[in-house]
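So that we are looking at the same thing, I have put the structure below in structure tokens.
Showing just some of the chains, left in place.
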Amino acid sequence: MTAQQSTTQGSSARDNAEAAPAPRPAAPMTMAAALNAAIHDAMMDDPSVVLFGEDVGPLGGVFRVTDGLYAEFGETRVSDSPLAESGIIGTAIGMAIYGLRPVVEMQFDAFSYPAFEQIVSHVAKMRNRTRGKIQLPIVVRIPYAGDIGGVEHHSDSSEAYWAATPGLTVVTPSNPADAYSMLREAIASDDPVIFMEPKSRYWSKAELALPVQTAPMNKAVVIREGSDVTLIAYGPTVKTALATAELAVEEGLSVEVIDLRSLSPFDDETVSASLRKTSRAAVIHEAAQFGGYGAEVVARLTERNFYYLAAPILRITGFDIPYPSPKLEEFFLPTPDRILAALGTWEWS
Amino acid sequence: MPIVHNYRGEVVRGAWMAHDCVMSLKVESVPVLTQPAPTPLRLIDDAGVAVDPSESGGFALPAPEILLGLYRRMVVARRFDVQVTALTRQGRLATYPSALGQEACEIAAVASLDTDDWLFPTYRDSIALLSRGVPPEDILASFRGEWHSGYDYYKHRIAPQATPLATQALHAVGLATAVKLKGDQTVALTLLGDGATSEGDAHEAFNFAAVWQAPVVFLVQNNQFAISVPLDKQMACRTIADKAVGYGMPGYYVDGNDVAAMYAVVSAAVDTARNGGGPSLVEGLTYRMEAHTNSDDPTRYRDSADVDEWRGRDPIERLEKYLLSAGLLTDDERADIAREAEDLAAATRECMTKTAVIDPLELFEHVYATPRSALAEQRDFLANEIAEHEAAATTTTGETA
């Protein structure tokens, strides 16, 4: 490859991504299937997209997200790597330097930790280090969070680590349509993207006519209008927030629900606008509260909207303990009841 | 038998496979191997026939009572494994990684250790725990999802079953190094899978152990798959034992379905470690007969033909054939072993009927040794929530009553 090609790495891919295939008839589709379709379509459109990781080949991934891709695209573009996460990210970096757009998988997010150095010291910093000369269009897919009855290490929520790392873009879909649209956008992006997939939502279904394009992946979306309070959720807790909003109706409480979608960057505009309307907000996530992503949400919203707040922004999250074993996770996970109870602690004058 | 000179000019007699690259090897306690690499060392062949001593690399067939003990433990362990797999299929456990077909490796490992030695197992090695005396209910606590791990580590000298691959190998090396610093005689043995050897932690463990000459044995169960990934996508060297060369420790390539060979080699490696001879790497070539876990579907990535072929190399049948032909296994003995196995299976089913009720408030108890007010607040919060729910529940029942 020539320096010419190299320095224009990615842009061609972006164009390709825009030249999307013809719409297909609507069909009910799980989030896993939508992710699969997104990778498939991206590989069709852009020959520089390659896929590798542990068990992503013939098996199709332990969650079957890459099902059939090995058969269709073959060994050169879809491959099972040796079992080493730092090796997966490190080699993806080298491939990206040469102009490929690797899509790699960390089988479960606790298993992304061996790759922490490659992600934090290189994936996040390479572009800044080289004054923009080298960019790394890598997508790191990470199935995260719990509520699947998984044994230890299979239900972590690692988003706080990635979001705290300048240079990384961190997004997470909560539904099949976003899963397809955001993954396409992530693969087309010239920035490295940590793409966090909520395991518990893999089998959630929606009627989709692909290729579907939803809001840009760096935008939060108000998915339910309300006037009394804003619930801020992402990934697995969006469903919880919507259920809470339903429940709240009986209590005469009008709840607005925001799906953040993008954890880094944070969409201040959309969220602050909602907060200024309702004057009350709570952020909901599975991860432990202390130092969790919710802290940033509370801090920046309070800084920017202090005089609009009728009450402190609440965090309804996991406890400050390691994620529990299957028989105890129900006590750990934020529930609509717990969220409603928390809202009840506010002075509602 | 290869003779080579190391760079200090000393004559070094090498170990299996790793011959002429080994310099840290203390030969006294390790029999010299003579078979041409890379046929795995075997003392009893597939047909159950003892291998000619000239072919057995200097390793002697273990004594009859030892073989009988290994047979009993394998039969009992398999019964447990099959029982738990069945219970898992019934949805009674969150998950269970079976060791079916790997009994020779698992039992040889445990049988080679003294009570004071330490075992560092993985999720795969439940039958090793069983064979070292951990009660079924304690083993199953984690797979039932009651708690992350559920046995008495210091009583059994077994670390928690590790899930993050190869991480436990470093723990074993650390413990073995502490043993050395204290001048104790304990040995640490850690079990790894073939796939786990690709992790950086495996490399760091092998290297730390060799540099620090830690009394540790690395037993790699090469069951030829890492979930769906076959060995040839995992490494390009001939055998996992080859990897020992790059650390200056002996590497042994052994038929992992021949419990006699596994026991002979692992015990020798344990002796070497105990006698100040440093670490060894033992590869047991075997096969994972079951799916990776109950949630896996092997038909997506391997031929049933291969599975059938390996069924023909069953470690238990092989030893049984030998014992029978050697007249070492009586019908009474077999009946007795079968009874022990069935009793264990019954006990295992029995323990599943008791659901250990774990107080959710215990979630806050063990995170830190030093109490934290913030955690106490959260515990109280949960206690309240639970109390309110129960109150609500009773009132509802009250109403409906």
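Per-chain numbering from 1; labels A and B assigned in written order.
Keep in mind that, in the parts below, contacts are C-beta pairs under 8 Å (C-beta built on N, C-alpha and C of every residue); 3 or more make two chains touch, one makes a residue touch a chain.
In this text, all values refer to a predicted model and were calculated from it rather than measured experimentally.
**Q** Would you state the complete complex's composition as copy numbers of each displayed chain label?
**A** A x2, B x2
The rule is short, and it goes like this: only the chains that are shown with their structure count from here on.
**Q** Between chain A and chain B, what's the gap in Å when you average each chain's C-alpha atoms?
**A** That pair's centroid distance is 37 Å.
**Q** Using the touch definition up top, name the residues of chain A that touch chain B in the complex.
**A** Interface residues on the chain A side: 54-55, 57-60, 62, 79-84, 86-87, 110-111, 113-114, 149-154, 290, 319-322, 324-328, 331-332, 337-338, 341.
**Q** Give every residue of chain B touching chain A within the complex, in rising order.
**A** 94-95, 123, 142-149, 163-165, 195-196, 198-201, 226-229, 233-235, 295-297, 300-301, 358, 360, 363-364, 367, 374-375, 378, 382, 385-386, 389
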